[in-house]
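All protein chains but one are shown in place.
Right, subunit A next:
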Amino acid sequence: TEEENTGARKIRAAFHVFDHKADNTVDVREVSTIIYSLGCFPTKADIHRFVDEVEEDNMGYVHLDKFLPVMTKVLLENKFPPIPEENLLQAFEVLDKERRGYMEPQELAKYMKSEGETFSQEEMNEMLTALVDEKKNLICYKELISQLTLDLDT
């Protein structure tokens, strides 16, 4: 079908960005980036399961022949749907108990590094650089959410 063709083409295009040897394989560590770039929002656990399905016998790489059908299924079934903005807002408001509309960098960092699928120090540093408003030294999450979504779409 037309939709399937478009989907397959998108998957292939994304895959090839990391196919450095031009032999239809990518390093297993790039798989998450490819999945994310196709508009999906898997958790790390989801990614581990996906990789288990497609990795070549623990060789450290994935072949397009295995990747394509699994990824196609993911897209068709919308397995890792995007996060609605309201849910994201609510999530921040859970952590920002007083509902001030902003968080201090250390506050967010504490959660990101100790709860859920924790961030490494490097990831945290990068996140702070991206999200912290320099003048106020705060993370004004309300504005950020819509701004960052806009960034990616332009």
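Everything that follows uses one rule, which is that contacts are C-beta pairs under 8 Å (C-beta built on N, C-alpha and C of every residue); 3 or more make two chains touch, one makes a residue touch a chain; residues count from 1.
Everything below uses one rule, namely that contacts and distances are computed from a predicted model.
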From "Serine/threonine-protein phosphatase with EF-hands", "Metal tolerance protein 1-like", "Protein YIPF3" or "Auxin-responsive protein", the hidden chain's UniProt protein name: "Serine/threonine-protein phosphatase with EF-hands"
Residue among A:4, A:56, A:126 or A:143 touching the omitted chain: A:126
Of A:8, A:28 or A:95, the residue in touch with the unshown chain: A:95
Missing-partner contacts on subunit A, residue numbers: 9, 13-14, 16-23, 32-37, 40-43, 83, 87-88, 90-92, 94-95, 111-112, 115-119, 123, 126-127, 129-130, 148, 151-152
